[in-house]
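My questions all concern the structure below.
As you look at this complex, bear in mind that one protein chain is not there, while each of the others sits in place.
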């Protein structure tokens, strides 16, 4: 299996899907030059400017036009650059894309993938660092995906492109350069809604997604040396989330820790924790950012981070 | 104490605050005619068109201009008509209003009240019925209020107007006509962040807000006849929420039910339930809408409602 | 109005019939709202029928249409079934959206009507995108569909107006935008809150060829729409500012207290349906035939009203369908 970065894996996923289906196209700012993070590198050369479409700085239009383009049968990949800028296009996503199929009684289908890179990325400050995945899990009609590895970024992106409903696809800005083995082949998709066990264990179930999966894995390695065995589950898809897999694990370990980079208050960790508490009555705990905007200065920015030490400490307390 | 409707109570709160402070003003569509729900009736006559300001259909501008107007020391009351339309102004609220104070290191203050009526209102369908309070609890820098009674709608709105930070103030469209006793007097404010006990009880703590408080109260009355005594707490402010009051109650009753009209998945009920589960390990349960858009036809729309029967049944199971 | 003997009476009789059907549908819809049968808000287009008929009458079935909250007339003119529409307003089984959308989300994809919209201005971007999709597919097949987007004078003050028109012009998309200016945005006169020379100048500043027209003059609307639709079909986006007037309240519940009875009465003298009728009479069409079209429209809409009232409610399970494929099972569990 070749080693690819998270960005390359996504690029290959798009190229494969665009070759397979002439209705797939991508649009957003600066895509022709390969995208801000190189995640579209070379695609304009292969597919031309109509299918790798440079747009004006018009997030509402990028999103809204994609709704219309999807309704007539094309499959747009919508690049929002930073999830923060997608806040300029919320009506188009939430009131239009997510609801069209339902409002029109099933007449409309809106197959679009909305790429919204999330997360803290050194000194990007309050308007370029948010992780708002929880918002979209709350909106009926949306699928929400947050891949943590290069292999998943290929397989899940392919599934998202093939999905007939709108998928909010949240890559992490700090993962673009992460390298890992990625299976080759056109049909190596990964199903939406299926979690992945990052590391099997017996003592505490640690549920996470996106970049925090790597942090949890590091914490788990430390803990294992201490004789504590955490099971780390990468949710991968937040809606629909793999409730069965999580329940099965917590039923075994007897305790749950949910870890995410987003603000803890109102984060998706609350949903996972509340569901486990309701269904199993097991002890639950969440780790997420404090309810503060992300600051610019590194030492201040770091206050918004969940670290492997914090995770290890929480697991130790629970185990 | 005079009886007033929820809409009248709000109108009087605004009038009192506008008389007290010449920097308070209101802006939004059709305000000069009293607002869509009469919640501004008569105010243009008293305060003139500059302070009760009719605007173009430009939600982004209404919100964004208010940020600027607040920064220079005025105190805008921003009328969004339906919370759904506020989705046209999310960058302005979340990236600007909520973050300005922080990003600029405390140099900016953004005292604005954003009125966003929420909730199901017969056959208003998917784009006019949403309850998205959970979103704003997740955003650092915002206060979130959702009053359930006329008295609270006066006292909390006054506090919101006096607050130096942005307050998302979510009235329920189905409560406008609800009448109740409202204390008179300019200084009868109600503190932000303090819950109210709607009905004291001993067996199960039921936490709710907005219109569902009335539904919970009805369910409680039924249950009491059966010998079950629920304590119904009206949270009133969702951020900051009155954690102490809730913990104290659950510590007594030993169990928690959270009830809201919003979609259950990712709703603020998850936050309350997760927090209680984390801190007390008590059994928790949530009632909210299924993850479906709100339909138009009454029997379909009703599938999104939480009823007093559902609440009573849940309490019976838990008690 | 450019009338006279050489009027294409067949064409305008058809427009006239459409306008009468819209008028009758709207009257029935208002009655349904007042009787509590149409359970949601009804925004009727009485007084604006010439825009719907004149614009949509120049489209073929496969062409696409996006409308706003005041969309009954546009939808009927695009060829949707009045019965399915009325059942939708009543929230009944067999409604064109299965009762899930209601008046503000009326849509009939089968005739290319891709939806009304409850958010002012939102349809502009969706229309630009639908045209973008059609444009993309043209390179692969002989898709010559055009997209028409109708919105109100209130929508020209929302950001999507700028973004959507710029978008259409940049990519040279097959789309016609129609600003149906009825003088009001809800209870507010739009003019006072719209700066500058008007929608036409705004559209031109965004690179579109644009024109103003008397929206109550079916002949003028028809001629301009025909030209502009042909141009748009060829990839030259166009803009029409059609001036009309909303003869009834904003919704069926609105008594319109913010305008004088005298003003409303004066505006009734410019009723586009009556104007079209006069024109056809002048051109030699028998009054009996005209009255026949009107009566047929009224009877049709009375019938669909009665049918809708008699229709069943949709089965409650429908509330859980059409959300997501991936989570059908899970959704039901919540």
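Letters A, B and C mark the chains as written, and numbering starts fresh at 1 in each.
In this section, a residue touches a chain if its C-beta (ideal position, glycine included) is under 8 Å from a C-beta of that chain, and two chains touch if they have at least 3 such contacts.
Note that the coordinates shown come from a computational prediction; the quantities given were computed from them, not determined experimentally.
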(Q) In the complete complex, the chain left out here touches which of the visible ones? (A) A, B, C
Q. Any idea which of C:33, C:169 or C:276 touches the chain not displayed?
A. C:169
Q: Identify the residue among B:101, B:196, B:211 or B:236 that touches the chain left out of the display.
A: B:101
Q) Of B:74, B:202 or B:303, which one is in contact with the hidden chain? A) B:74
Q. If the hidden chain were put back, which of C:7, C:116, C:206 or C:308 would touch it?
A. C:206
Q.
Touching the absent chain: which residues on chain C qualify?
A. 157-163, 165-166, 169-170, 192-197, 201-202, 204-208
Q) At which residues does chain A meet the chain that is not included here? A) 29-30, 32-33, 36, 54-60, 84-85, 88, 122-128, 264-265, 290-293, 295-304
Q. In terms of residues, what is the contact footprint of the unshown chain on chain B?
A. 22-23, 25, 50-51, 55-56, 58, 60-61, 63-74, 76, 91-92, 95-96, 100-108, 140-143, 163-165, 192-193, 239-240, 243
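Everything below uses one rule, namely that only the chains that are shown with their structure count from here on.
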Q.
Edges wherever two chains touch, nodes for the chains themselves; is that graph a line, a ring, a star, complete, or other here?
A. complete
Q. Taking each chain's centre as the mean of its CA atoms, which one is farthest from the centre of chain B?
A. C
Q) Residues of chain B that touch two or more other chains: which are they? A) 84-85, 88, 125-127, 265, 290-293, 295
Q.
Residues of chain C that contact two or more other chains, please.
A. 95, 97, 99-101, 105, 117-119, 159, 323, 327, 331
